[in-house]
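Just one protein chain is left out here, and the rest sit where they should.
For chain A:
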């Protein structure tokens, strides 16, 4: 099989991988002087910025690019069934001529992939800046840290562009595996080791479950390409396979006779991704892991890793399994409702800042999941997907602001209690204002318009889809969520008790990280159109 590789299309993951290798080599050969850690950080930063630049250039160029393609089949492939084009997601919907050519590609650079690449790289920029402060302590191995970070970023960028199951699983693992090591890197801290072990076990189990589902799907359809799976499951013959024995055997009644198997495969894949995005009932790891991991890694988990999980989930559910929406949509609806409720209720009683953010991010996962539940119920499924993606993008920006400020404060106070934030407005007005803004955004109230519009978009999709009960559950959850966000915000403005110690010297990289995230959040608040137009 001959595949031509278009290197301009895969430029971004390539750059990231090369810089990752470069960092490792530099770390090995550079003399260990005080400044070398900073140099590695700058190299990493340069790599991420370069990736971001290339992504921006690709976005400006527009269009729909693909590589790693399998040539079309010998006989003329059947056209896509009309039913499919209705529910297919526009992001992932290939131009007609390509579909008809029967080409199946493993790597596709479309709007969906570009949005996620932009999200992951911008978040990566913030995380690298936060890491520079974390590594300044000198107790962590710098080269390994940046290498692992870049690997995760490369995985996240790859994942959103993947269009076959193998690529999906591999890139998802590329996102996850380095995070275990990053979490465990503080070897002197027992909580970090515990968190890493927990994360590792949960992740491995989820991967196993997902692989089982993936293998069932492959067995059912005889293809790993998402578009072929969709065709097969909706009743057509896979584009190029023709009479492959297993496929022929199953194909006699793929959608009808093998409904139960398809359903099991669907639920297994869903469960696998539910672990990654910390959805109920696979959410319990979040609190301990976020708390045990270094703050930059917690930020990475809550934004990049989560975004990758959602990208995979959306790809599989809305392209490969679009015809199975009747099976997974109710499950997603219930999971979304439970996730937002569990996350919010658990966040209510937390006393540590990172744990509040951990459970709040679980709750936010529920909001992101919710529109997917109406995917098949609205006239255009891409509106529902767009709502999810939009919420994810808004959430990423505002959550990173919060993590940045937590990083600032927790560097001054190791305890990281919510009470440490008392009177922050008097000690560090800018940081406190940024945190207050991001918390109000997360709560979804003006002046945090980014959060408000994110919620409006999700609510609209749900109401359009007619899932009234889910909308009501989400409304109630918004109120529960507000309680802990506002309680934390109020602490910032209440005068601190006597005997406060001043914070340690400010950290320029963290300030820059907060600045970047805050600027993005502010832009989203004033002109949310930039996101909504991109996903519409």
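Definition applied: contacts are C-beta pairs under 8 Å (C-beta built on N, C-alpha and C of every residue); 3 or more make two chains touch, one makes a residue touch a chain; residues count from 1.
Going forward, contacts and distances are computed from a predicted model.
> Which name from "Asp23/Gls24 family envelope stress response protein", "Branched-chain amino acid ABC transporter permease", "Heme exporter protein B" or "NADH-quinone oxidoreductase subunit M" does UniProt give the chain that's left off?
For the chain not displayed, UniProt's protein name is "NADH-quinone oxidoreductase subunit M".
> Please pick, from A:21, A:53, A:330 or A:447, the residue that touches the omitted chain in the full complex.
Checking the options A:21, A:53, A:330 or A:447, the one contacting the hidden chain is A:447.
> Pick out which of A:195, A:368 or A:532 touches the chain that's been left out of the picture.
Considering all chains, including the one not shown, the answer is A:532.
> May I ask which residue of A:232, A:356, A:457 or A:514 touches the chain that does not appear here?
A:457
> Which one touches the absent chain: A:166, A:208, A:475 or A:519?
A:475
> Need a quick check: the contact residues on chain A for the chain that isn't drawn.
440, 445-447, 449, 452-453, 455-457, 459-460, 463-464, 471-472, 475-476, 478-479, 482-483, 486-487, 490, 493-494, 527-529, 531-533, 536
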